[in-house]
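The structure appears below as structure tokens.
Left out: one protein chain. Kept in place: all the others.
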């Protein structure tokens, strides 16, 4: 049923039971000038409800029940890598010895320092890079870090004219937005029919203004750029640096190292490749790895080992700090647990199984929903909605919700019409993948025969289809008290 | 949807990731004689599935979603006291310093000993008894303890003829069953029209064979036995002892002490009065308090304080141990947190509010579902299904499930026809109680007009009404592999 | 701290009910006894409460550390994180006995699955939904067997070493019956089970696998003899061990009990643990406790309910065989999550490692002077009794200074040493070294 907002069932009387008020309170004279109206008494200048804890627990228990999650069923949201989040990682992260550490005590907390040092090492080994900075708070901040490093690198060489960055048309929107944030210009590379960077097009775009190029590999079509080594080489020859968008590193971790392909700098999305909980939308973490030529530009703090003690430092030409403290330590900790537990064997197997399962699903759906572009896919594939009777990709997505599955990513990449981007991940069993394929095929059958039914979906969820246009027309962004 | 059993989706290949197998395993020759067929290899002599952890998490997430709980909505299950279980109590109980303590280290674990010592003291203070044993594992085991103590007491005085125990007809079934387990006889006291023990009937049952009497007070009709002091006095005069069934102590904790009423021995149901989670059916804990005349018979271990150290001991004439270790320590710990956090003020307020809210609900329902017996009620009240059109109490219960509420206790006490036993608890807000009353009144209206609809309930649950008779006719108690 | 909700409307409701003050609600209670002075504190805020418990927990932790080899009925096994995760879900913890089956399928299906796991591991047909713990299950099994087979006589033979605690609990539970328990030891008196003489007036015979000294006897012949003689056979067995040995059901046991603490439940100073209770078909209607059973709903779909409740005290009252009600539901759930996460392979890995470690210790210790191992050639599961030439008390003190707790002393000169899969060989070696060094000091 309907879940009231926390304001809609106000219980005005409960006293807080968490902290006892001060007796003989000492409030300075200066408080009066800025005091909130009613803050001294109980007049409702602050209109927040007072609920008992049972009400709070019930409220969130009900909200939780109206959320789809990996824990409820398969969640093949392409490019988001909705794989299993091992519970042991949450358990180790909540140990009291970690959560309460203050950044001012960082070097006393040698256990935490060891976590960071080891994770730097693990990410460097997996990617082939020479140095890794862990502090960027998310993939997007990792990108910002990397592109800033590229700009700083050129500037440090007195090369101020390099302010153009090449970005393929299949790239995530963060790539061009990041370039803009660094005060540089984007030049878009159209992809060829195979969904890959076209070398001839690339050659046409390379000139002395090129600071570098951003490339996601495997790309957002789920395809490994077969010419990646050549691309890197040509960009390098033009004086540019290669930025690797690590969003899809989960397909190749343990299989091939981005540094070996020619990338100079890359971010990792720990919540994707290294299994930290997506949290309903964060927090993640976006460490950045780079070659030795670039490592002086990394943001601090980095961790080094001096004899038996770990210590933090910042490189000499650093682009500067981007995040307080040591980054999203709680996430870094979980990824360290993930990598340490899996080991190189487990990480490699995960990549293999992610790719195998994506190709299996692609194969099962081949007749109904043929994937674009050549085989084999990596960890995901992209297809177009095949229906011509007015059933939209969004309709298909909503019908999947009625079958108990989450929908794939839809309408992305922008280069594919009515795109469905499907990523089963290695965590799903073959049986679950078969069930999903079966459901999707039945849905396409139904939608072909009865487009109206498709437009009505979802019908089994607590709410029917939500009107996103109305939400934007006259935005209501908080409850009116 | 349907939730398959763990066997119905067998994934036979996953390796356990929790414990690495031994290398160079050392199995003694003697193992062969008793070895399970196939235990050495991988033949399926042990037909247990091998799932990955994601499957396990999903399975139990789905099962959890098909459970009603206090966290989902009001759960007015009479006599079970389904009140809020403060999360802080779970948090303190899971501290590493407690859960891993081995009973052999008990006296080294002075923190745990302090918990037990303080809880003994708190329960003694709240009940007025002189000594409390914490080890009984549940209310029923507490009863067994208490009645054994009564028998032992008489025997210790050479009084071997006292083998009859009086039990009111409104008592929980555990009372007579306990008496039988102690090798004694039950004599049932019929209750009078006011739902109370009739003094004249009592007098007629008292003789020299009386070992004692078991009395629940407030009784299972939710009524405080107004003659309780007189009852105790007469039983004492007849040479018997008074056993208090503490199932309903939650109505009077802080208000009146059972020892002051004349009880000699009583058990506490910690999960009811002192808010420990009911766990889908346990574990609870059933400590026993008694007067100084009986304390030598208590089961060990009891905790005493010698100077600054806590130590465990067993009284000289103890009935013997009933439970390994120190009882259900994990539950005792939570109740200690509950009592310490609430303090005497909070405990007393809880009792008051439990009684106020029960009377409020009773009042709201007065026209539709009049409670049996006089006012005021204590923490719960009992009414009879008023419908004469073939709608059963069970039908009404099932209709409540469709409204999102749990049903009251039904068909108990046995002395009330088509009984509904309703206990809102102090945790429910007045608003929630009003919503429940409203729902129940609407249900009774609907059921009166449309008895077929009542028989069909529940209709909104994952499964329709379950056939309990079939389950007993040819019991299937495990999945056939 | 107070969780009892809305007080703002308290007075309004009170007066709506025709009362002036809250104590009017308690008019049935003798006035002079109302609101006694109770000298307890007035309550803590949550922050202070957590501090208090942190202090208590620290007081424990500071006294307990190092490598520990304690067992004797309670064992430290590794508990996968997923067990804590699932068993702390509010939907499981804040539910109760599944009286309304349609909204309790989570609890009921879990119990049915628990019963199925235990049935498969033990080979027994009928498993209840839990008992308080292994010892109370053991004691109630004796009561049940005594009642069920009384016509044969009141004697029950216990053919294994059991702990003092089990004996005490058994005595407590049987004290008001005519049952007579006799204790023997298969390893001491009757090495060859085929030679055992079973008395005529014997209702039941009980064997523990392993026994208190960690020894696993070959009871196949003994089991056959019981069947021939019409004596009920009871096996008390460790569920982990049973994953690798011939299960009680296949040995012909009529009653099985076990301690389920080893299946994902912390030691926790003795509880809550999990009593496992199972019987063969012929005793089905005698088993105490709740049981989940399969049935169908009004549309013919499979579902689960509490079954056979006519055995129980709330129906049969004084004619019930036990007063036990719902008891360790959440512990049965923990055990189920543990067993399902570990899987067959995981359970057997743990069991084999417990055997391996015990025999690794035996092989290291038997070479030493100054100590003797009880039946070193028998199959040992997890545990062994070591008898020393010296005082165990002195050994314990020395061991403490070395950061090791070598076991639980059982008398002046012997100690019960326990090892589970959590011990690595390095730790076992340290224990062996401890015995060696201490003996050299003594000499």
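Note that the chains are named A, B and C in the order they appear, and that numbering of residues resets to 1 at the start of each chain.
Going forward, a contact is a pair of C-beta atoms (placed from the backbone, for glycine too) under 8 Å apart; a residue touches a chain by one contact, two chains touch by 3 or more.
Just so we're clear, the structure is a prediction, and the values are computed from it rather than from any experiment.
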item: Displayed chains contacted by the hidden chain, counting the whole assembly; value: A, B, C
item: Residue of A:140, A:202, A:215 or A:265 touching the missing chain in the full complex; value: A:140
item: Chain not shown, touching residues in chain B; value: 11-15, 17-20, 52-54, 57, 61, 86-88, 90-91
item: Chain C residues that touch the omitted chain in the full complex; value: 46-47, 50, 78, 80-81, 85, 89-90, 421-422
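By definition in this document, only the chains that are shown with their structure count from here on.
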item: Between chain C and chain A, distance of the C-alpha-averaged centres to the nearest whole Å; value: 46
item: For chain A paired with chain B, centre-to-centre distance based on mean C-alpha positions, whole Å; value: 47
item: Centre-of-Cα separation between chain C and chain B, whole angstrom; value: 20
item: Of all residues in chain C, the ones touching two or more other chains; value: 1-7, 9, 46, 80, 82, 84-85, 90-91
item: Touching two or more other chains - residues of chain A; value: 11, 17, 52-54, 57, 61, 86-87
